[in-house]
Each structure stands twice: as C-alpha cells, then as structure tokens.
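What you see is the complex with one protein chain gone and the rest in place.
In this document, chain identifiers A and B correspond to the written order of the chains, with residue numbering beginning at 1 in each.
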Amino acid sequence: MSVFILRRVMESVFVILVMTFLVFFGVSVIGSPIDIFAAQECDQRCRAELAQRFGLDRPIWEQYILFLGNALRGELGNSFQHGLPALQVILHRAPATLELAFSAVFIAFAVGVPLGMWAGLRPSAWSSRAIMTLSTVGFSVPTFWIGLIFIMVFALWLGWLPAIGRGQTVSIFGLELSIFTLDGLSHLVLPATTLALFNIALLIRLTRAGVGEVLQSEYVRFARAKGLQPSRILLVHVLKNIMIPVVTVIGIEFGGTIAFAVVTETIFSWPGMGKLLIDAIEVLDRPLIVAYLILVVVLFVTINLIVDILYSVLDPRVRLGGRAR
Amino acid sequence: MSAAAGTSVDIEERPFRQFVRDFTRSPGAVVALVVLTGVLAAAALAPVLSPQNPYDLTQIDILDNLQKPGSESMSGMKFLLGSDGQGRDILSAILYGLRTSLIVGAASVFIALAIGVFVGLVSAYRGGWVDTVIMRIVDLQLSLPPILIALVLLVLLGGGVDKIILALVIVQWSFFARTVRGLALVENNREYMDAARGLRLGGLRVLFSHLLPNCLPTLIVIATVQVASAISLEATLSFLGLGLPPTEPSLGLLIANGFRYMMSGNYWVSVFPGIALLVTIMSINVLGDRLRDVLNPRMAR
Partner (left out) sequence: MKLFVGTVLLAALSFGSGAFAQTAPTTLTIGVRSETSSLDPHWTQFPQDKQVEDHIFERLVAMDPNSRPIPALATSWKPINDNTWEFQLRRDVKWHDGKPFTADDVVFTFDRLRAGIAGAPASPAFVLANGNKQIKKVDDHTVHIQTTGPFPTMPEELAFFSIVAAHRAQGVTPSVDFNNGRATIGTGPYRFAEFRPGERVVVERNPDYWGAKPEWDRVVFRPITQDATRLAALMNGDVDIIDYPPTPDLPRLRQQNSGYSVSEIASDRVIYIQFSYRDLEPFVKNLDGSPATVNPLRDVRVRKAMSLAINRDAIRDRIMGGASLPTGNIVPPGFFGYAEQLKPDPFSADEARKLLQQAGFEKGFKITLHGPNNRYINDQAIIEAIAQMWTRVGIQTEVNTMPRNIFFTDVIRGDPMTIPGFDVGKFSVWLSGWGTASGEAVYTVRGLLESFNPEAGSGNANWGRYTNARVDSLSRKARVTLDPAARLPLLVQATEIGLRDYALVPIHFQVNNWAFKATLNHRPRVNERTYAWDVTKR
C-alpha cells in the first residue's frame, strides 16, 4: 500500500514539474509583454531597460531555472500589472469565482433534481418529454450566447436585474461575499443561472436515469409491496440512492464549472479569477498567467492523487470507471 | 422494453433492421435525423444553394451592409435573411459557416477519436508502465478544463482552420483514450478475448479485430455528442476573438460579430446564425441520445 502511495506521489510531482515546463515555455513564446506595456513613445533604450528589469534579456532556459527556483520557495513572481505577488492577486479574486460557481451548482440542484425526478417517475408523460427536450437545449446552447441573451432580455427589455458586475459585499470570516446582500443576490442571478444551465441539463439526466434504475430495484418494489406511501418511498429511498452518483458527478464537474466561469465572468464583468486570467492574457502579464495555470494544475493533480489513494484504500482492485454515465 | 424478449432472436439475425426499428420508435429522434440530414446537405451544397460566395471579397460590398431581411443588394441580389456588417448575405454566410463549423467539429472529433482509440487500446492491452504513463498524461489533460487548454493553445498557435482543429484534437483525444481503455479492460476479461488469446492471435490483430468492434457502439455515441460540443467550443473561442479568419466566418464568429448589432435593432445578423447553430447542435445531441438508448443496452431499460 505505502509503495503504491509513494509511487503515485512521485508520479504527481513529476507531472507538476513537466507542466511547469510546458506552461512556462508556452506562455513565454506568446508575445512580448514589453510591446504591450511600453507606451508608444518608449524608445529602444527605454524598451531595453524594461527587458532587463523583467529579466527578459536573458536566455529563456535561464529564466526558467530562475522561475523554478523561486517556485520551489513558493514564490511565483509578482504580477506586472498590480505589483503584488501573483498568487495573492489570484486568491483575492477566488471568493467571487467560488461564490459564482457554488451558486450555479446550487441552482442546478434546485432545478435539475426535481425536474429529473419528475421525468424519471413519469417517463412517458408529455411534461417529462418537455423536460428532456429542455435538457438537450441546456447541453446545446453555447454559454456566451445565452449569457448575452439573458442580458438583453432580463436587464434591458424587462429591466428586472442589473446587467453587470458584482453587487454589495459583506465580509464573512474575512471573505468578501455578495450572496448575503439583496444587491449582491440581484447581481448574482443572471451569471449564476447562465453558468448553471449545463449542470441543470446534466442533473436532469443523471437524476432521471437514477430514478429509473432505483424504481426497478428490489427494495423499492419491496417497499411498494409493503404499502409504504409513494412520497415516502420517493424521498427516503429513491433520493438517498441517487444522491451518491449525482454528487460525485457534480463534484467532478465542478472544475469544469469554474473553468467555464471564464466565459461567464467575461460577459458579465464578474470580477473573478476567470476574468483575471483573460485580462492577464490580454496584457501578457506572464507571472499571473503562469501562476494561474500552475495553480490549476497543482489543484487538479492533488485532487486526482487524493481520489486515487482513497479508492485504492477502499477498493484494492481500483475501479475503472465502470459506472455508465 | 417489454417486446425485447420476443425480438431477441432478431438482434442476432438482422441487427441493422432491428436497430432501425428501435431508433424510429422515438419521433423526436426521427425529426432530429431529418433536420440533421437537411443541415448536412445544406452545408455540403452551400456553393450551389447560396446566392453569393460570402468568402469571395469581390462579391460582397461594404455599401450593402446591414440590410434588412428581404431587401435587395445594389447588384439586385435578394438578402433573404438580411446582410451583415460587411455586406455579406446572411443566408450564404450561414450556409458556408455551417460548413466550416461542421468540418471543424467532425474533423477534430475524427482525428481525436483515431488517436484516442489507438492510444487507449494500446494502453489497455499492454498494461504495465506503458499504461501508467499514458493514463497519467490522460488524467492530467482531463483534469484541465478543455476551454482553458484550447484558449492557451490558440493564443500560442494563432488562428486558422487547421490551428483550431489541432487545438480541438488536443483537448479531445484524451477523453476518447480513457473511454476506450475502460471499455477495452472490461472486454479484455470476456471469454472471446481468452479464446482469441488461446488461438495465439497477434497482439495488434486482437486489438483491432476483436476489441475494437465491441467498443464501437459506445464510441459512436460519444463521438456524436462530442461533435456537438466541439462545434460549441469553437463558437466560444471565436467569441473570445481566437480562431478563424474574419473573412471566412464560422457560425460562432457570425454570432459573435453580430452581437454588436443586437441592441441597435439589427437582430438578424446574430439571431439567424444563432438559430442555425442551436438547431444543428440540438439535432446532433438528440440523435446521440437516441443512439445511446438503442446501442447501449445498459441505458436502454
């Protein structure tokens, strides 16, 4: 067992190392930040000075080794734009993104699970068919397009909700959150719903499939035979049994939700990490781009590692993703 | 399905007819198939059907821009669905754009599928360190969100149809590889594989003549759905300003460019391509769903 864990840890470290290499070189060939930052009147001498200040005049492998050395000490460099450590800038924006992503997941649960259960319980009713068609739309419609349509309809034509940005925030345990103010909630509704659409569709399907499966199972038939109330069967037995796969999948999808927040945040001017990345790419704030990508890599590799280790502890055969999706 | 018991013999005898019968049991799927066939035909016949070649700069004129649906161009051509900001006929642009979007989607999925199948089968068959290395790479890539990888890749590679296909292949192959490997591992333990091994058939031959056919139905389903998501991803990237050249717009680029005109009332520039995109993706998805129900017995219940 410990040999397995040791091997997996070493593999993960190696993967992260390879990724730092790829990310660093990838970001370094995109373009020169000097061309973006230097004012148009900044002449060649001025540009050479800038290059020297950023260490861009050195060979790229030397820059990489320097970067790696700093990274080992936990320093991923300072953002060109803000002058703050890149990690700090990113973490400062994290609450906004997490708030958006969690709200999206919450909406997805609140809408997707009941609809999915309905469709699963009455598979042939027309309402169920309508729900399933709706879920196909949810899968099909591109996020950016629906986001823009939402702004047009709800913010402009109907004027119900603000079009952009994040509302009033309050500090809860040192985190700036906007979900606890009315203003904040009204700003959150449109972007969170936009982001939730895909997950709603996913949850409808998962839940429907799960309900269908559970209804066929022995113990539900047994419970029915025993004369238990249908609502009780539904809530206690069915819901309990489908929740495990549903939560698992949504957990796995959470990374994707955060990633797609890049698009949603851009459209709604939501000041989260995703928009930070897009803006950083636009002005070639290299330390910020590199830090963001490496943070994501480390995060996911670590999650994978933990999951693998847990699985190996729980099931020595290590399951191979046999569950049909 | 209650009729299953009676028809189980047919599955052996006439799998195709059975498949057709199962498939057509869902009217939605039939509609989707008809729509998609129409879309494919329209895209294939774009040069014949469209009143203008929207990619030929001598055929479009800036002085014809933002004309309402139904109005006429200076040269007397009818803009059935209006014209865009450059004076392109929207209908022609949609037909050509459809073609670009479908080519990008289908080509990227096909190439990714080919790579994924090969890598996945090898990984499952060889096992050991080959499997470990490949699966770590796959894990890593799957853990990174596709939109993020594609974004960075396109910034690196620059624009163009070939570049965007490459980027989409890179984000998709790992998904196929893992799926194929999972399927192959399950199949690997079946009797027919033991039999094949017993007959001392060569490694590659076992892989491709025995493992692959048994994985195929699932792969077809996944690939279908994946084409839809590739088209959607391409549209999103175009929206972010990366991807195709502006003079040869895909549907996504048409929508993105058109949105600038939405609020000023020139809805047709963005809405019609948007509908075309939605209809295409939806019909592919409905089709994929039905295929899954029919081909995958576990889900068919």
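Rule of thumb we're sticking to: contacts are C-beta pairs under 8 Å (C-beta built on N, C-alpha and C of every residue); 3 or more make two chains touch, one makes a residue touch a chain.
All figures in this text were calculated on a predicted structure; none of them were measured in a lab.
Visitor: Among B:L57, B:M74 or B:V133, which one touches the chain that has been omitted from the display?
Guide: Candidates B:L57, B:M74 or B:V133; residue touching the omitted chain: B:L57.
Visitor: Which of these, A:I16, A:A71 or A:A155, touches the one chain of the complex that we don't see?
Guide: Within the whole complex, the residue contacting the unshown chain is A:A155.
Visitor: In the complete assembly, which of B:F79, B:F176 or B:F259 touches the absent chain?
Guide: Touching the chain that is not displayed is residue B:F259.
Visitor: Decide which residue listed in B:P15, B:P213 or B:G241 touches the omitted chain of the complex.
Guide: Here the residue in touch with the unshown chain is B:G241.
Visitor: When the complex is taken as a whole, what residues of chain B touch the one chain not shown?
Guide: Touch set of chain B with respect to the missing chain: 57-58, 60-63, 65-66, 85-87, 155, 158-159, 241-242, 245-247, 259-266.
Visitor: Since one chain has been left out of the picture, which residues of chain A touch it in the full complex?
Guide: Counting over the whole complex, chain A touches the hidden chain at residues 29-51, 53-54, 56-57, 60, 78, 80-84, 89, 92-93, 148, 151-152, 155-156, 159, 162-168, 170, 172, 180-184, 266-269, 271-272, 275-276, 279, 281-284.
Everything below uses one rule, namely that only the chains that are shown with their structure count from here on.
Visitor: Which positions of chain B touch chain A when the two form their complex?
Guide: By the definition above, chain B touches chain A via 28, 132, 136, 139-140, 143-148, 151-152, 155-156, 178, 182, 185-186, 228, 232, 235-236, 239-240, 252, 255-256, 259, 262-263, 274, 277-278, 281-282, 285-286, 289, 296, 298-299, 301.
Visitor: Quick one: which bits of chain A touch chain B in the complex? Just the residue numbers, please.
Guide: 11, 15, 19, 26-27, 29-30, 129, 133, 136-137, 139-145, 148, 152, 156, 209, 212-213, 216, 255-256, 258-260, 262-263, 266, 278, 281, 293, 296-297, 300-301, 303-304, 320-322, 324
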